[in-house]
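For this depiction, one protein chain was excluded, whereas all remaining protein chains were kept in their positions.
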Amino acid sequence: MKMFASDNNSGVHPKILEAICDCNKEHVLSYGDDLYTKKAIEKFKEVFGEEIEVYFVANGTGANVIGLSSLLRPFEGVICADTAHINVDECGAIERFSGSKLLQIPHHKGKITIDNIKKVLHGLGDEHHTQPKVISISQVTEFGTVYSIKELKELADFAHENKLLLHVDGSRISNAAAALGCSFKEMLKDTGVDLVSFGGTKNGMMYGEAIISFNPELSKNLKYARKQGMQLLSKMRFIATQFIAFLEKDLWRQNAAQANSMAKLLEEELKSVTEVKFLSEIQSNMIFAEIPREWIEKLQERYYFYVVDEETSLVRWVTSYDTTKEEVMDFVGYIKGIK
Amino acid sequence: MKMFASDNNSGVHPKILEAICDCNKEHVLSYGDDLYTKKAIEKFKEVFGEEIEVYFVANGTGANVIGLSSLLRPFEGVICADTAHINVDECGAIERFSGSKLLQIPHHKGKITIDNIKKVLHGLGDEHHTQPKVISISQVTEFGTVYSIKELKELADFAHENKLLLHVDGSRISNAAAALGCSFKEMLKDTGVDLVSFGGTKNGMMYGEAIISFNPELSKNLKYARKQGMQLLSKMRFIATQFIAFLEKDLWRQNAAQANSMAKLLEEELKSVTEVKFLSEIQSNMIFAEIPREWIEKLQERYYFYVVDEETSLVRWVTSYDTTKEEVMDFVGYIKGIK
Amino acid sequence: MKMFASDNNSGVHPKILEAICDCNKEHVLSYGDDLYTKKAIEKFKEVFGEEIEVYFVANGTGANVIGLSSLLRPFEGVICADTAHINVDECGAIERFSGSKLLQIPHHKGKITIDNIKKVLHGLGDEHHTQPKVISISQVTEFGTVYSIKELKELADFAHENKLLLHVDGSRISNAAAALGCSFKEMLKDTGVDLVSFGGTKNGMMYGEAIISFNPELSKNLKYARKQGMQLLSKMRFIATQFIAFLEKDLWRQNAAQANSMAKLLEEELKSVTEVKFLSEIQSNMIFAEIPREWIEKLQERYYFYVVDEETSLVRWVTSYDTTKEEVMDFVGYIKGIK
Partner (left out) sequence: MKMFASDNNSGVHPKILEAICDCNKEHVLSYGDDLYTKKAIEKFKEVFGEEIEVYFVANGTGANVIGLSSLLRPFEGVICADTAHINVDECGAIERFSGSKLLQIPHHKGKITIDNIKKVLHGLGDEHHTQPKVISISQVTEFGTVYSIKELKELADFAHENKLLLHVDGSRISNAAAALGCSFKEMLKDTGVDLVSFGGTKNGMMYGEAIISFNPELSKNLKYARKQGMQLLSKMRFIATQFIAFLEKDLWRQNAAQANSMAKLLEEELKSVTEVKFLSEIQSNMIFAEIPREWIEKLQERYYFYVVDEETSLVRWVTSYDTTKEEVMDFVGYIKGIK
């Protein structure tokens, strides 16, 4: 049975599993000195252009922490939404590994605004205060919303005008690109983003994420941080081969579009159910809705999902690359049955 | 072509790959709350007994750093061989993550002795000095030697008599058990070891290692360190299923025995070649030998391997679970041809 | 000229300087193994009772960071006001040294409430979330307010009921005790506080603060953290002798009472100036008031002080142990002249 708890509850897309099986031949050098890794990096360069650096890591927390730490000295801070994954769901991993402080600001449906960023841009040059250095946003945000190309560009421009850098936590980066109907390059490189935690696991991969740097000067020491940060896997070919399959023939977009469209379907089917109040229009593969409190237990008897706010009965439903129309309709039927 | 550079240059054992493919079904909860993970932990309890804790992590550096950090306060230190992997091959990962100092002592073919440990057991209770807390050994050692059951017990007893703990970096733990002809339990739990970095990747797995604690009190906070240390993978079932296959029907022993016997074969076939001087009798799947300097370049034209010491022409050859007799004989023939 | 910028702009009280000069005799052991240090600790035991531990450190940041870090594992967090000195004025020192996260909550005139603390008491036992471990308050708060004995007891009781600890940042702890008219013991030990950063520098000392632990089990490793944290001074007698003078004949209270009463005088004299809007009734030696924006520049021509909020023209004036009635009246006169 498919669930609506998280896209990381899904398994691996058949084409990606096939790629894993196909590369299980002979010996190759470890730690990334192999042809699969070279080819995967080439694939990323086809996507983004030549002037990038690509570092494969084990997981999303690793991508965020290693990537951000490469941009930061310990007295420098990261401006992010109070709801950011790096702020609330990584057990203080950035603080511990980089020694840096997160400068959290209020969010609006997961997004942050330049006005709110400005409020923490003080104490510059004053050693008593953490020095803001990076703005980190999540694309897709933790509330399922998606920054537009225009918003991304404005954030990047503002960052650079203020000697800051822009980092994107892209654990659902494919869903964002699918939602915006644009390429990864248009969304990330062309807008001026500096560094991306490029996720694959939530969109059909088994494990492994990539740190993509658009400014090699900034990331020149990243390989050391990756090793010292325990994120360098030995049999690297098995991550690389997944990304090759992921990027080939836009499998990533096909997967993300399926997840997104299933979320949209869920939204549409539930529009008529007045007790379900959507937090916002559905843009990606995550749905946030307030539902009657008494429904939750009943629903969770068959479907596991997160309750984001007990007080307001705000729940989160997430679709995946392998969510089917039948599964959505079953879920909708079950909800309507409870009512 | 197989190489003799490292056992992590090999791919994945077919039974383990099969297990991965077999578990790619439906949705399961992430981060280890799934039945595969539960079953893998049960498998480990069948091996070691009930009173253990098992934490799966991404890689060997992660196992060492997260495991050791759970035993240490930052002012406490780890006594280890100067040649220990944690001291020379992990880019200072322990120092950075736990803030602790490594108290390195001389090794004898990779092993450390109680006499040398005693030399750093001073300044106890004096805040100017790092307080020794853990003895960490590698089994198999970095020079391919294997601590005997008796040696392990003596180290554990000495540790506990001195209020220290004993940690084993077991990236090649299967090769050690195969070499000693004993069970994991006899080698680790029964001797008094406190915590093990239990390796799988170098013995036929794709990725993933386990931290095994024989003292749940010591490891009670390990889950937080694992998350904060970026070592908690979301789709955990794919690590768990590998360990299930690894432990089932002693696949681990079959794999390790093959690697060990191929190293032994290589030793035997080269015994007659007087220019090859073995550092010690071969006990595991690693061979260290001094060879004529002028051979190295010629040999590396066809076989990649590490030169450990340029000055003495000390080289390292490693066999793997998938090394065949033919490959060894080819290598031997090539060496004899150079001569 | 005396200023109203901060109590650390003042010099050293004559009796404390005299104590320093008096102990400049002969050689004594360094790092605290001397009779002055022993006597100073005895003085603290006279104040608080026998069951305490006292560690002298160099400064307030050191007291906060070393003290808190001794209570924390890196995955554990500190609940504090968003305005707390440890959160905004120490350049991320706690995050860097202990790896721990600060869980900031809203303040009310510098104070935090149990209701707001409860809001961050979630995710307990869940490794994705920083585990709350310590509540840290400032007494006097950063807005000059003072927690009552009752409030302190409620916070301590709440902390302990929830397996949390209560830490007090007491850089102005004397001003608080003077304001409440109680002893240090009544305010800190009897209410259930676990650890105090006990300040002296802002109340007439030259340098040096004390960490006072009311639970020796918690602080048993503190001496190592103090050394590793660069806070162990060699010629310790010169800190110890200051604290002896500070505690003798309640010099601390005399100093603090003078500072407090001068702040009160300033408040009273300005009550008639309607343009000066006090943030709250003056309780300690800090005054927060909104004044006409155009006054600021003019005032700062003669008196340096901090503008806390440019937007609302909120300014901070601080009196010191050596502030005199004449100086207050001069300042008042100057303000009235501007008007």
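Read from first to last, the chains carry the letters A, B and C; within each, the first residue is number 1.
Keep in mind that, in the parts below, a contact is a pair of C-beta atoms (placed from the backbone, for glycine too) under 8 Å apart; a residue touches a chain by one contact, two chains touch by 3 or more.
Just so it is clear, the structure is predicted and the values come from calculations on it, not from any experiment.
Student: From the list B:24, B:130 or B:283, pick the residue that touches the absent chain.
Tutor: If we include the chain that is not displayed, B:130 is the one touching it.
Student: Tell me which of C:62, C:77, C:170 or C:192 is the one touching the absent chain.
Tutor: C:62
Student: Among the options C:37, C:228 or C:313, which residue touches the chain absent from this view?
Tutor: Of the candidates C:37, C:228 or C:313, C:228 is in touch with the missing chain.
Student: Where the complex has a chain not shown, which of C:48, C:75 or C:97 is the residue touching it?
Tutor: C:97
Student: Which residue numbers on chain A touch the omitted chain?
Tutor: 31, 73-75, 99, 127-128, 131, 221, 223-228, 232
Student: Which positions on chain B touch the chain that was left off?
Tutor: Contacting residues on chain B, toward the hidden partner: 74-75, 77, 88-92, 95-97, 99-102, 104, 127-130.
Student: Name every residue on chain C in touch with the hidden partner chain.
Tutor: 1-3, 5-6, 8-12, 17, 20-21, 23-30, 58-62, 65-66, 90-93, 96-97, 201-202, 206-207, 224, 227-235, 238, 304, 320
Definition applied: only the chains that are shown with their structure count from here on.
Student: Would you kindly say which chain has the C-alpha centre located farthest from the C-alpha centre of chain B?
Tutor: C
Student: Do chain B and chain C face each other with the same patch, meaning over half of the contact numbers show up on both, or with different patches?
Tutor: The interface is built from the same residue numbers on each side, given that over half of them are used by both copies.
Student: Averaged over CA atoms, how far is the centre of chain A from the centre of chain B? Could you give it in whole Å?
Tutor: 33
Student: Whole-Å distance, chain A centre to chain C centre, using C-alpha means?
Tutor: Inter-chain centre distance comes to 42 Å.
Student: Residues of chain A that touch two or more other chains: which are they?
Tutor: In chain A, residues 90-92, 96-97 touch at least two other chains, as defined above.
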